[in-house]
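Excluded from the complex is one protein chain; the other protein chains are retained at their positions.
Right, chain A next:
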Amino acid sequence: MSDMSQTTSREDRPEKSKFIYPVISIGALFLLWWAAIKVFSIPAYVLPTPEATFAAIIEDWPELWSGFLVTGQVFLFGFIIGSVSGFLLAICMANSKLLNRLLYPIMIVSQAIPVIAIGAALVIWLGFGIAPKLVIVALVVFFPVLVNVLDGLNTVDKDMLDLTKAMGASWFMTFKQVQLPATYVPLFSALKMSATFSVTGAVLAEQTASSQGGLGQYMMAQASRLNTQGTFAAIILFAAMGLIAFFLVSIWEKASTPWRRKAIVPTRRRFTAAHATSASTSSAAQR
């Protein structure tokens, strides 16, 4: 078994050095930004330099940070509500042809209506609290998750379902071991996409259901004062929010779909003769 763990660690190694690439590319982006201003002599009120932007971030940090937390909260909870409800509805729709046929057109129609339009109505219904903003962010995440999870459930081979049936499996066990894992790859694609989209959703939400203290509010206030540095400071923090979310989803994805990159199952799921005597392995066989 020891020679196998070596194989895994060899696979693990490039993972760490992968961090260098985003650092390089984002660094290059800042350099390009800086160079463009110098080369084309762009005035500061049109486009501030990276230094000036960071100076603005540091200067106004307490307010930006509290704005980041307020918007981040809307983003996070909206994201969770949207993905969980999209996921659950996909499972219901995959198991009921009738539900699928009835709901699919509604889903598509709902996506054709601009979020801002819905937002205006939501403010009327739900007021100016956090609720309409959560709904707006959730709506942005909901559809990609629903469609991707449905696709994932449909990729399960009919023969595979026949096989589990021949083995006398219950609906739940088949779902847990065969259908659910098949949704992971498309689910995480949707979540990664949504991680960045829902930042946009959060900004939109703050613009429609305007309220105090969010980063979107901050940005609009700075823009109305023609404070380009302040505006860009907010933009940088939005980008950071999207990046952090994307990064967290990617880590979660890697942990949930080891078979896509690894040759061998994670250590806790491995069978070794010694393991068989401990209780932990019997659950490993279940996973």
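One rule holds in what follows: a residue touches a chain if its C-beta (ideal position, glycine included) is under 8 Å from a C-beta of that chain, and two chains touch if they have at least 3 such contacts; residues count from 1.
Methods note: contacts and distances are computed from a predicted model.
Colleague: One chain isn't displayed here; going by UniProt, is it "Maltose/maltodextrin transport system permease protein MalG", "Thiolase N-terminal domain-containing protein", "Polar amino acid ABC transporter inner membrane subunit" or "Acyl-CoA dehydrogenase"?
Modeller: So, among "Maltose/maltodextrin transport system permease protein MalG", "Thiolase N-terminal domain-containing protein", "Polar amino acid ABC transporter inner membrane subunit" or "Acyl-CoA dehydrogenase", the name matching the hidden chain's UniProt entry is "Polar amino acid ABC transporter inner membrane subunit".
Colleague: With respect to the chain omitted from the figure, which of A:A55, A:A169 or A:M193 is a touching residue?
Modeller: Considering the complete complex, A:A169 is the one touching the chain left out.
Colleague: For the full complex, which residue in A:C92, A:I108, A:L248 or A:A263 touches the chain that was left out?
Modeller: Final answer for the missing-chain contact: A:A263.
Colleague: Provide the residue numbers of chain A that touch the chain removed from this figure.
Modeller: 1, 4, 157, 159-160, 162-170, 173-174, 177-178, 181, 184, 257-259, 262-265, 269-271, 273, 276-277, 281-287
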